[in-house]
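Left out: one protein chain. Kept in place: all the others.
Labels for the chains are A and B, by order of writing; each one numbers its residues from 1.
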Amino acid sequence: MKTAPSALSRFIDRRQAFVYPAPAVTALFLIVVIPIAYNLYLTFTKWTIGLGQPRFIGFDNFIELLSDERVLNGVKVMVYFSGLSLSLELTLGLLIALYFNREFKGSEIVQAIYIFPFAATPVAVALIWRIMLNPEIGVLNYILQSVGLPSSLWVSSPKTVIPALVMVDVWKWTPMITLIVLAGLKSLPHDPYEAARIDGANALQIFWYITLPLIRPVLIAALMLRSLDNLKEFDMIYTITQGGPGISSETLYLYSYNVGFSFFKAGYASALMVVVFLIVLVFNVVMNRLRLSAQDL
Amino acid sequence: MITGIGMTKTFKSILFHAGAIALCVPPVFVFVWMILTGLKTGVQNITYPPEFIFTPTLENFRAVFQQYNFFRYLMNSLIVAGLATGISLVLGLPAAYSIAKYRQGKIGIIILVARMTPFVSYLLPWYIIFRHLKLIDTYTALTLTHLIITLPMVIWLMVSFFEGMPEELEDAAMIDGCSRLQSFLIIVIPLVRNGIATSAIMSFIFSWNQFLFSLILSGPKTKTVPVAVYNFISYGKIDWAGIGAAATLIVLPVSVFAFFVRRTIVQGLTMGALKD
Partner (left out) sequence: MKRRMICVVLVALLCLGMISATAFAGVDWKQLQGTEIRFLMNKHPFTTYIEPKVPEFEKMTGIKVTIEAFPEDQYRNKRTIELNAGGKVDGYMIMPGQDDLHYWKAGWLQPLDAYIADPTLTEADWNIKDFFTSFTKASSVDGRQIGIVINAETSLLSYRKDLFKTFKVKVPETMKELEQVAKSFYGKEVEGKKMVGITLRGKGAAATSQWVDFLYSFGGSWTDAQGKSNLASPKTIAAFKFYGDLLRNYGPQGGTMLHWAESTSMFMEGKAAMIYDANVFKALYENPKESKVAGKVGYATIPAGPAGRIPHVSNWSLSIGKTSTPERQKAAWLFIQWATNKNNCLGALLAGVPSGRASSWNSKEYKSKDDHPDWTANTMKSFEMGQPQWNPPVLNVPEIRDITGQVIVDAIEGKDVTASAKKAAELMDKKMER
């Protein structure tokens, strides 16, 4: 360790704050910033892929999307889908973590089983879900019927498609949230609990006044982690419903993909993607505020 | 008679374990069904009521390897995910360290923007650019695009780990005569090896599971595994049995891998999440 530093390493040392991030920033600039800039440019153009060149039209795309019913629908679907799935995932994740928050034989196995859905390739399992969800020949309806429940149309009806898709998302991500919350629970300090027990508090009170506030930062962090990908959920919805029935599961994101890659209207699609980005941005800003205020407590 | 209390405890324990088993069924069920689908024939897969007891056939699994060059897809996925993860670590570790140490939040913004942007919007510009550079159907193009996912993830996770690292150790090393670079490589990196493991694993998994980019930018030489599963959907036929077999073969490697490194994953995610 006492080797004299070389001239190169001295050079790097002096400019550590610059040299260290430089390669990464350059890479990101090339593969992120340039495409995004191109997209922003396309936002102000009208261009059907293959027909002529992009034509500058100013803000017309944005004016059009304000009156496009499918945009409003897309936002509604996004809010419904993400709102329901994120809240379910957090709640269930917390409840299940609480359930497993103790020493018991087999806890290793549970952890092992709970890691599987997280790693499963979305496209592949979504196809399996598609077969299972078939109202006429799918196994899920078979299970419902064998226990005497009425069969459901699952993703084949506009009324039940979002809850069904939420079910698939919850299946995939609740286990991971459970594991994160469980790890968080295990690292909570013991003293508050001791004190509460001495004071004679019951389980519900302990949960509400001690556990919940203590675990809140973990919950919010898990929420933020999940929401980035959840709001941009694509693979699964694309594979199972392609936005159907009709447009009842067509998130704004899916709509922008269709406009861009099925209708080939690159300009309009780019404008739609900008809106998706803004929605994700706003959500994150709000969540960040919440997180900061939670930390202040 | 040992009583009431003893019995209740055992009873409670049984009840608890029963609940635990019930809670483990949903995650497992889909996997089980996936494997069963692959073991059935085409006709059996559209039969209702679905059969749980049937004669399994390995025909579909064999077909996946024989007809569809599956080894190549596995290799391609491995290469792309490996390269993307490796490059992300090499580029991301110093960057995350710098962001943590010098509080370069502004760089963090680019990272966040990268993660918030819908992936679809990258597709067309990339395709045109790679087309001009003659990079379609090359590992280079695929790896570069997968970096979109892996590099921000590595940096974001590692910033938390670096922030949790005491500066004294570094200072001590430098008093000893190390350059900053040396101390970074010799002291700091080993300290955060858990974080490195986590971000490497997460990177790898997300890259392996990536579908959209590979669909548009790969060709027969570089087709990756998630795209391959669509081989079984053709004009006039959906080969459910084939999909079952392919899905099993696609999902199992990653899931088994995750199984072995599960503790690292959970630790890393929790740390990353908490330290934010």
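What to note about this one:
The working rule: a contact is a pair of C-beta atoms (placed from the backbone, for glycine too) under 8 Å apart; a residue touches a chain by one contact, two chains touch by 3 or more.
Everything numeric here is computed off the predicted structure, so don't read it as measured data.
Screening A:23, A:106 or A:245 for touch with the missing chain picks out A:245. Listed residues A:95, A:137, A:224 or A:290: the one in touch with the omitted chain is A:137. In the full complex, the hidden chain is touched by chain B at residues 41-43, 46-48, 123-124, 127-128, 131, 136, 215-216, 219-220, 230-231, 233-238. Where chain A meets the chain that is not shown, the touching residues are 48-51, 134-137, 153-158, 241-242, 244-247, 258, 261-265.
Here is the rule we go by: only the chains that are shown with their structure count from here on.
Contact residues of chain B toward chain A in the complex are 13, 16-17, 19-20, 23-24, 26-28, 30-31, 33-34, 37, 45-50, 87, 90-92, 94-95, 97-99, 101-102, 104, 107, 110-126, 129, 144-145, 147-148, 151-152, 155, 173, 176-182, 186, 205, 208-209, 211-212, 225-226, 229-230, 240, 243-244, 246-247, 250-251, 254-255, 257-259, 262-263, 265-267, 269-270, 272-274, 276. Note for the complex: chain A touches chain B at residues 1-6, 9-10, 12-13, 16-17, 19-21, 23-25, 27-36, 38-39, 42, 49, 96, 99-100, 104-106, 109-125, 127-129, 131-132, 136-139, 142, 171, 175-176, 179-180, 182-184, 187, 217-218, 221-222, 224-225, 228, 232, 234-235, 253, 256-257, 260-261, 266, 270, 273, 276-277, 280-281, 284, 291.
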